[in-house]
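Have a look at this one.
Note that one protein chain is taken out, while the other chains of the complex remain in position.
Our next item is subunit A:
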């Protein structure tokens, strides 16, 4: 009998199927690894176990007993402890307070029992004593800790639940090697105690070092479970990829490389900054260069720094063969750069203002305009919006009245009134409907044909494989692999993404 068993669990949000059929069976005394690409449904599955998402169908059983997990409190009562990837610590509280936050020892039913609290926390702090650093103490305020130390506190907090079932969602992302190894030793001890551990990781070396079995998810379904000792990393990746290796027609036959000879429109070398190191690449006129890899491996950070929105530490940038220096988006725009963010609410739309005012700012800047002439500008704005097949009633309606996809089209149109030299796309289709996506990619290919250099980062692997002529795979802030021509397969992309960073 399994400790935890999920069978045929599903969840849909409106028209989006987040989880089609999730099956998972975890034994007592086992480290069970859960893998799958972005959007494969593994985090939804974990949320169902944690009680923060209610499944639409399926069966969840603990110790063979069917259970309904009504909320985070209920899941705690059922003996489930979860490590949250998005840190859930109270920044102004001390390490020991955070460790015991979920279950504060109290005296007289009212007052926090400081002594009991310290004593309880002490045990978990001691576990990591050798690797937590000299400045780490029970009384340290969490906000003053380094990222890796905060992650250790999060782990301690999860351990402090003493739950028989523990879920760790990427617990080692900020840890150094010694810290991660200590954590794996502790996992081994927990296993020996008979606890069940669900472990989510994107590092093949980790997965094979600590896991007993692995369950692979793809497109919202559980596609298989393997015993790790009897399998190979490539076999796991093959399971994640499935049989389809989808290269669209355009991508199968990328424009002739000879057409793109000559000076690259964008050349970057030795580029370093917060979250990325020593990045070098060049983009030819007419080329769509893809940035791939797991989420948050430095792709966005590189693009933002390239646009001048974040400072960068070092490196050289050349535009059309000329070395350039700039430190803000304004100067980057004047040099012919354009940037479209996937986070349009923060970086893109000017809320509550008309569509017109959302399109024209870049045109004003690039042409040094001072006076607004709506009739003249309309002739420039309309074609830019039409190129993307934007649906709107009037240029003077507030941008908020449009759908997400059309809002993003308006933001993109901003860059098309005057054609830039380089277009940086930072996961531009996040939260955009399918038809808007296809309009967008058709336009991007068209822009490339006209000679623009395009850099595309997408968190959806299919988008990259279908649209990029060349893909740089990012892993922990570095480019670890370049995929060109027939090498641009889902398998190779995953393989490079899940490799241990060297």
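What we mean here is this: a residue touches a chain if its C-beta (ideal position, glycine included) is under 8 Å from a C-beta of that chain, and two chains touch if they have at least 3 such contacts; residues count from 1.
In this text, contacts and distances are computed from a predicted model.
Enquirer: Considering the UniProt annotation of the chain absent from this complex, which name among "Sugar ABC transporter permease", "Alpha/beta hydrolase", "ATP synthase subunit a" or "Spondin domain-containing protein" applies?
Expert: Record says "Sugar ABC transporter permease".
Enquirer: Looking at the whole complex, which of A:55, A:315, A:348 or A:428 touches the chain that is not displayed?
Expert: If we include the chain that is not displayed, A:348 is the one touching it.
Enquirer: Can you work out which residue in A:116, A:174 or A:365 touches the chain that's missing from view?
Expert: Of all options in A:116, A:174 or A:365, contact with the hidden chain holds for A:365.
Enquirer: Touching the left-out chain: which of A:329, A:342 or A:428?
Expert: Going through A:329, A:342 or A:428 one by one, A:329 is the residue touching the chain not shown.
Enquirer: Which of A:61, A:309, A:387 or A:462 touches the chain that is not shown?
Expert: A:309
Enquirer: If the missing chain were put back, which residues of subunit A would it touch?
Expert: These residues touch the chain not displayed: 307, 309, 328-330, 333-334, 339, 341, 346-354, 356-357, 360-362, 364-365, 369-374, 394-398, 414.
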